[in-house]
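One chain of protein is taken out of this complex; the other chains stay put.
By letter and in written order, the chains are A and B; residue numbering begins at 1 in each of them.
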Amino acid sequence: MLLNTFLQSGVLLFTASSILFLFSKKQQGSFNTAFIVSFVTLISYFLMWQGGLEIASAAGQPIFWTRWLFYGASCSLLMVEIAKTRKIKGATLAEWIYLTVIVMFTGFLAARTLTSVKWIYFILSSVAYILLVLKVFKARTEETAWIENYIYFGWSVFPLVFLLAPTGFGVISSAIAAGIYLLLDLYTKIIFNVQLKK
Amino acid sequence: MLLNTFLQSGVLLFTASSILFLFSKKQQGSFNTAFIVSFVTLISYFLMWQGGLEIASAAGQPIFWTRWLFYGASCSLLMVEIAKTRKIKGATLAEWIYLTVIVMFTGFLAARTLTSVKWIYFILSSVAYILLVLKVFKARTEETAWIENYIYFGWSVFPLVFLLAPTGFGVISSAIAAGIYLLLDLYTKIIFNVQLKK
Partner (left out) sequence: MLLNTFLQSGVLLFTASSILFLFSKKQQGSFNTAFIVSFVTLISYFLMWQGGLEIASAAGQPIFWTRWLFYGASCSLLMVEIAKTRKIKGATLAEWIYLTVIVMFTGFLAARTLTSVKWIYFILSSVAYILLVLKVFKARTEETAWIENYIYFGWSVFPLVFLLAPTGFGVISSAIAAGIYLLLDLYTKIIFNVQLKK
């Protein structure tokens, strides 16, 4: 099955990136965020691949709601990394993390809700997401300009896939959605971290 | 239904206060806690209004246990605000937040438990609450004296409502309890924040 292949690939690729980041000299600072982000994503993929927690959409497509809870943990760490490149810390960083967790938690509620009520959660999630992006945008510096594209492209495709997948309008299948999410995860969690430490 | 009216009012009022605090100039610091507290409470009310997660008491009254988990998130931020007015930070603030989460988590367990075992959770929650209030009291300053009344009155009515509601002795209905909680939420999460930034 295509879906299973994507989830299994996620397990294998994030196992590989966990090992890569763990032993990469460049990644070893006081907090090896690249490794932890990969390790958390590996657990997330393994849980989806193992199955048993997903719910079925009206059209019978599996919805993997656990994904969004794990993003809450991994993307908070990505925020810490981005904040570091811009010398952002303390209360401002705390607000970024809080907003990230709200985006993902309401995303989880939207994925978990099968009735049209899900759109309210989607809107709440989007509001928190837009606020977060605006705040990150306001804190940009010339040196970190290349990160901008990563953020705006890499992150904003997630809600688009959410909309097209069975979690939203159901235009694409859960398998195709899982494939695109996998590419996005590789881009935002592995390529980003490799690029960041160059 | 009265219960639904209260929950829906909560959704509307905290949507309004979220917008108010988001665009209020006075609220914009490095961490707009007033907005996040309102936004988290909005999600909490929406989840209760949507329904489906509440459990029924022996008398058939609905018990909205999710409320207490959301208070864990929102009240931790209120503690951060109070701590700020008293120049409290670091380890002391961390202890306040930890105690707040324990109060709300054991409150959640007390609400979720229908047998008389709930009283043990209620006592554990009360012990943590009393410790928290004593610590906040010890850190009071003359300038922040007006906050005292907010805390002691605003917060201590919550466990009283818990006792009178179907979560406790069942003297009042879930609808009446929801109405009083709504008033308390307005007082401790909106009026408090408006007052604080004056």
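The rule is simple: a contact is a pair of C-beta atoms (placed from the backbone, for glycine too) under 8 Å apart; a residue touches a chain by one contact, two chains touch by 3 or more.
Fair warning: this is a prediction, and the values are worked out from it, not measured in the lab.
Peer 1: Write down which of A:L20, A:I43, A:A91 or A:V194 is the residue touching the left-out chain.
Peer 2: A:I43
Peer 1: Per the definition of touch given earlier, which of A:T5, A:N32 or A:S173 contacts the omitted chain?
Peer 2: Residue touching the chain left out of view: A:N32.
Peer 1: One chain isn't shown here. Among B:L12, B:I55, B:A94 or B:L183, which residue touches it?
Peer 2: From the options B:L12, B:I55, B:A94 or B:L183, the contact with the absent chain belongs to B:A94.
Peer 1: Any idea which of B:L12, B:V117 or B:L160 touches the chain not displayed?
Peer 2: B:V117
Peer 1: Determine and list the subunit B residues touching the chain excluded from the picture.
Peer 2: 90-92, 94-95, 98-99, 102, 105-106, 109, 113, 117, 120-121, 124, 127-128, 131
Peer 1: Could I get the residues of subunit A that touch the absent chain, sorted low to high?
Peer 2: That gives, for subunit A, the contact residues 22, 29-32, 36, 39-40, 42-43, 46-47, 50, 77.
To be clear about the criterion, only the chains that are shown with their structure count from here on.
Peer 1: Indicate the whole-number Å distance between the mean C-alpha point of subunit A and the mean C-alpha point of subunit B.
Peer 2: Each chain reduced to its C-alpha mean, subunit A and subunit B end up 30 Å apart.
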